[in-house]
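A short worksheet on the structure shown next.
A single protein chain has been removed from this complex, and every other one stays in its place.
Chain IDs A, B and C follow the sequence of writing; residue 1 opens each chain.
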Amino acid sequence: MTLTAFSPPPPGTDFDDLRQEVRTFLAEELADFPPEKRAKSWNGFSRDFSRKLAQRGWVGMTFPKEYGGHARNALERYVVSEELLAAGAPVISHWIADRQSGPLILAKGTDDQKRRIVPRIAAGELCFCIGMSEPDSGSDLAATRTMATEVEGGFRINGTKVWTTYAHVADYMILFCRTGKSDDRHGGMSQFLVDLKATDNIQITPIIDLSGEHHFNQVVFDDTFLPSDALLGEKGEGWSQVMSELAFERSGPERFLSSFALIEELIRLLRDDATEAQQAEIGRLSAHLMVLRQMSRSVAGMLNEGENPSLQAAIVKDLGALFEKDIPRLARSLVSRPAVPGGSDSYAAVLAYTELAVPSFSLRGGTREILRGIIARGLGLR
Amino acid sequence: MTLTAFSPPPPGTDFDDLRQEVRTFLAEELADFPPEKRAKSWNGFSRDFSRKLAQRGWVGMTFPKEYGGHARNALERYVVSEELLAAGAPVISHWIADRQSGPLILAKGTDDQKRRIVPRIAAGELCFCIGMSEPDSGSDLAATRTMATEVEGGFRINGTKVWTTYAHVADYMILFCRTGKSDDRHGGMSQFLVDLKATDNIQITPIIDLSGEHHFNQVVFDDTFLPSDALLGEKGEGWSQVMSELAFERSGPERFLSSFALIEELIRLLRDDATEAQQAEIGRLSAHLMVLRQMSRSVAGMLNEGENPSLQAAIVKDLGALFEKDIPRLARSLVSRPAVPGGSDSYAAVLAYTELAVPSFSLRGGTREILRGIIARGLGLR
Amino acid sequence: MESMIHDMAERLFRDHVTHRMREDAASGQCPEALWTQIEEAGLTMALVPEDAGGFGVPPAEALGLLRIAGAHGLPLPLAETLIANAVLATANMALPGGRLTIAEGEALRLEQRGKRVHASGHLTLVPFARWASLIVTIAVLDGTDHVLSLPVKVLNVAPAQDLAGMPRDDIKLDHTLAETDAVPLPRPMGGMRQLGALIRSLAAAGAMETILEMSIQYANDRVQFGRPIGKFQAIQHNLATMAGETAASRTAAEMAAGSYDTPAFALTVAAAKARAGEAAEKVGALAHQIHGAIGYTQEHALHHFTKRIWGWRDDFGTELDWTRELGRAALSSPHDTFWHFITDSAAKGAPA
Partner (left out) sequence: MESMIHDMAERLFRDHVTHRMREDAASGQCPEALWTQIEEAGLTMALVPEDAGGFGVPPAEALGLLRIAGAHGLPLPLAETLIANAVLATANMALPGGRLTIAEGEALRLEQRGKRVHASGHLTLVPFARWASLIVTIAVLDGTDHVLSLPVKVLNVAPAQDLAGMPRDDIKLDHTLAETDAVPLPRPMGGMRQLGALIRSLAAAGAMETILEMSIQYANDRVQFGRPIGKFQAIQHNLATMAGETAASRTAAEMAAGSYDTPAFALTVAAAKARAGEAAEKVGALAHQIHGAIGYTQEHALHHFTKRIWGWRDDFGTELDWTRELGRAALSSPHDTFWHFITDSAAKGAPA
């Protein structure tokens, strides 16, 4: 059964020097960044931080140099990503663009789109959001109803997107919608590049989440006009474009580091005086983390080699989601200290934040049911 | 939502005197009965013990007096049952007859069957087994193939039963098989009372389980003749008879006490010198056990009142199975002491036995999938 | 259990507790009008003896109100007031009416100063303190449990919130109390930590029943991939798990309520609070998994209910506190076997 094997990451891919540079940068930039802000993980927003990071060459790392990128490999990018996440740096302003929208535009965009947009992504200047879910679709993308109708010089969009992360501040949205009726459940879908700052008739309203924060939005398109050159990729090919885009989203370190700030807080409390039972639980956590990280780096290595480790990526994400969701329970089993939202005790504040954030972890990039279905098919269940 | 409510057991149903009598009896009878034998829970076999128990009036407790029973209520029987199980007494020789076959015969049997069989059950003399599963049926009873063909003076049986617990020593089998073809998946089934000691052409071969023991058997009927009066209940009503019989099998204390010998061993090790973490885990275990017991007693009380708590019974069994299956993991998380089958260290021996027994727990009375399906329907999922 | 007061409460909460009210309360607004109705219906007095103004129903029935309040997400200190009145009545102290609350007093230092008692120390995580007129607590003076009645208006209340945004305040105490405000308890009734754990266990059981109901409804209604999601086996399993956890929590809470004021209370309440906390974690997580993003939003009732059951885990002892307590008792019990400890710890039913 080599089906579920993970190739070891290629030797010499630790990039210790790069890692050290990133750490030094983060130590300086985030010196006063408190644990309860680090707890937001990749949901923290700072245009300033993203720009500084880009100045160091750490945004668009794998993009070609002609589009402002740095032509580095996926494993170098991996080192930077995991250091940012582990430190709880506020990265959302460039994260989605860097991870998936940039690569999508590079793969499917027109020359003009690439030249116009990608260098600004690599400069850390553009925040992207993804217009995918709808009120009645959820995980079922085939139920998408938002419709683009072809008109003189472009398209008219009508429909509603929900759970659109950071739409209220983003510069662009990658919109997924119908451009035709099709009997095929997956047919007639397309993607558009929507300039949110320059397009009229888009109404963005906040959705407040469990922690009381505004990350999500509802985005209503009301006869919104998009010019022809907003079409991204082939008309009618949206479904397969999205499927390959989702592959970028899976298995990265963001799939198991979402609760990392709580782990650091927990270890801080236990460091000087842990019982054997506490040591054992921290050891178990360490073992899981060491192995998840190795698996995740392995997938990055396989992707870098041009392989298609989609089963492995789904497995890492499934294991990673279980891991990061379990951290508050683990913390509670070791320390009896109440969660206090926004309080002065940083452990209590981070615990409160993380407990309320946990249900959102599985909203990203496919629910557990869908993931497990992918794994089952990959295993050859007929 | 009163759907999932459990009525508190009626007041005054602790029967402390009865409990004390049973404890005194067990302390004497099982004085030299070692933990590794207690670990077998209700799979321990001793005709002698069953007879002695019957002499005290603790077999067939709820049966009518005219059939050798004691006309006591279900909650009194409950007290005796849980004391036997908690002590790991060897009860299998009368257990199945007492729990389900006796009540079935009383409910569906002819006068002759009742008079002939039930008093001997109440005397602790008869061991019953259940001929239900087949090689190709598993949990899907509708796939039953064993066939009874009506012949002069009776029936000819052909087919194979598997996983028949203690068939090799039992006196009677309650056989479930087809007596007709039917388009209805559930139609054409009947039950028979098979005198294993007096019937020819039945071949019983052992199936050795994970712990290397012989509890299970394969039972082959090869043109086996059964007289007409072996039919139990109505011909063609086997399906509904079995469904009501299974209700007796669910939610009893055997649904969460199967690993109890390991719990006692674990507590013996920890008693004098437990860390806070060990205390907490034992406390958690205690909480679960206290609550399961209350729920199980509640179901007994509801049954005693003539209610039909089938949803509650399925819930107790599901929770109980999770609980008892989890005990070896719990033990390992608290104590680092290797499992040694048959060794002189009773903790190590009981751990080894229980770890190998755990997979069999869910073979009894319906798999988790079936149970959860019952619960889902009970909750009103359409 | 047929109960007139349960029916009355059920009607009152169903008609008056709205999603909007719960949202407003979570941002600091006390629903005064509803409180008046609750008090007029006498619910706050359900646990005091009939001659002190109670209904004369068994404690388990009176306490059952708190499960119903939990099921409706009532954002008011009914549970706290019910307990406060019962404790005051037991100590033959005045029952002032209005919203009261309770606090764990184990860490307070009491000293006799002439005829009066001086109390100092911290009261932490006091629910609804800033909405209450009085904080009732139990603390020890010379080895005897004393009931303290602390008028909020003279205290310095530092506001804080629980996970659900409900008031859970901190108070620094250094006060000499009026003679009538510090009275020895004539008989032990469990510390405020136990009584608080009881009310949270009951409320959590009720809230989980509502969450389960909501989730079943949603699974039947919501269509994905062409059929109601409740048809999917994974969703059915999740709902079955939720049902088991909810049923266990209610059974545990009612077992504790049934042994209120009996020797079995200390252990049954420990089991109830621990079991409710464990269940709350699972039930909340599964409910959100079933609902998907929709349940995550402030507009959805689930948002409020899961945050409340999670917040209650931290009130009056965490699971870790209570399981340790129960485990300590189990491991140090004089019984021959663990089994004897388990049977003995069970509620024996309320005394006649």
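Assume a residue touches a chain if its C-beta (ideal position, glycine included) is under 8 Å from a C-beta of that chain, and two chains touch if they have at least 3 such contacts.
Just so it is clear, the structure is predicted and the values come from calculations on it, not from any experiment.
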Interface partners of the hidden chain - shown chains only, full complex considered: A, B, C
Residue, one of B:Pro35, B:Gly236 or B:Gly343, that touches the chain absent here: B:Gly343
Among B:Asn73, B:Asn158, B:Ser244 or B:Thr367, the residue in touch with the chain that has been omitted: B:Thr367
Touching residue (missing chain; options A:Glu76, A:Asp98, A:Glu245 or A:Asp318): A:Asp318
Absent-chain interface as seen on subunit C, which is shown: 232-234, 237
On subunit B, residues whose C-beta touches the chain left out of the figure: 133, 138-140, 142-143, 162-163, 207-210, 212, 216, 325, 329, 332-336, 338-343, 352, 355-356, 358-360, 362-363, 367-369, 372
Residues of subunit A (touch criterion as defined above) contacting the omitted chain: 1, 3-8, 11-12, 14, 19, 82, 86-87, 260, 263-264, 267, 270-271, 274, 276, 278-284, 286-295, 298, 312, 315, 318-319, 369, 371-373, 375-376, 379-382
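Criterion: only the chains that are shown with their structure count from here on.
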Busiest interface, counted in C-beta pairs: B-C
Inter-centroid spacing, subunit C versus subunit B (mean Cα positions, whole Å): 39
Approximate Å spacing (C-alpha centroids) for the pair subunit A, subunit B: 51
Touching two or more other chains - residues of subunit A: 333
Residues within subunit C bordering two or more other chains: 319-320
